[in-house]
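Only one protein chain is missing; all other protein chains are in place.
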Amino acid sequence: MNDATELLLSLLVLAGAIFTFIGSLGLARLGDFYTRLHGPTKATTLGVGSLLIASAVYFSVTGESLSLHEVLVALFLFITAPISAHLMAKAALHLRLTSLTPLPKETGSEASSESSRNP
Amino acid sequence: MNRLLPHPILTPMLALVWLLLNNSMAPGQIVLGLLLGWAIPLFTLPFWPEQVRIRHRRTLLRFSGVVLLDILLANLKVAWLILGQPRTLRPAFVVVPLDVRHELAISVLANTICLTPGTVSAHLSEDRLSLLVHALDVDDQDELVATIKARYEAPLKEIFEC
Partner (left out) sequence: MLNIALVIAFTLVTTAFALTLWRLLKGPSAPDRILALDTLYINAIALLVLLGIQLGSALYFEAALLIALMGFVGTVALCKFLLRGDIIE
């Protein structure tokens, strides 16, 4: 492994770890559930994404052949992270969790479409 | 043709996933991957009633590029907001009226919103006319709605509808 690859790998590993850490910091630090939701669902996807790229580069350089299966985990996380975020937000709204901002009116059937017509 | 190959996009995708899972490009694996990619859509046909049609490939490519760039910028922005003063955040619920009607387009839009700048889509109204979005830090709600509509919804409408 030459110096340039090692530098690239170190930067990717550090960036990934920092983003993972910031995501969890947001989870621990922010004020209400809805704002907390933003930290882990975004920062961690990029964090884990760059760690996976680092892993792919590492095993491609050290192994005997190209190693790309890490892309699969990254792809899977990028597809599933928004879905779980959406579902958690939906569950929290369903339970009417308290928020820093006023909650929207009833999110049942008619109310939300009403508010869309007269914003 | 259509009966034997109901989802022409799904087949190469499944073959690619198979090759990635095995982490090899051996000819045997390619044949097995293509075979699986052909057989799985055929056996799961009842779950995929309508065919996905992509009208403008170039728009799709440009849209993917914009979204990837936005994910990167969004992460930096959210990281900065988390490290800053939590008290100065201005979170808000915003209602985005929808113009797209195609189900796949709506779900791709909701996913895109979840992945990009400080926004999470929280609820789709029953009549599929509006999407409730929670944003981490908003200056101007109307501007946010306009950005989402122009940046993500318009290309999606072009890709899946028209």
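A few notes on this one:
Read from first to last, the chains carry the letters A and B; within each, the first residue is number 1.
One rule holds for everything that comes next: a contact is a pair of C-beta atoms (placed from the backbone, for glycine too) under 8 Å apart; a residue touches a chain by one contact, two chains touch by 3 or more.
Predicted, not measured: the structure shown is a model, and the values here were computed from it.
The undisplayed chain touches these shown chains across the complete complex, A.
For chain A, the residues touching the absent chain in the complete assembly are 6-7, 9-11, 13-14, 16-18, 20-21, 23-25, 27-28, 33, 36-37, 40, 44-45, 47-48, 51-52, 54-55, 58-59, 62-63, 67, 69-70, 72-73, 76-77, 80, 83-84, 87-88, 90-92, 94-95, 97.
Rule of thumb we're sticking to: only the chains that are shown with their structure count from here on.
Distance between chain centres (mean CA atoms), chain A to chain B: 14 Å.
Listed in rising order, the residues of chain A touching chain B in the complex are 19, 22, 25-26, 29-32, 34-35, 37-39, 41-43, 45-46, 65, 67-69, 71-72, 78-79, 81-83, 85-86, 89-90, 92-93, 99-104, 107-110, 112-113, 115-117, 119.
Interface residues of chain B facing chain A in the complex, by the touch rule stated above, are 17, 20-24, 71-72, 74-75, 78-79, 82-83, 86-87, 89, 91-93, 95, 97, 110-115, 118, 120-123, 125-127, 129-130, 132, 134, 136.
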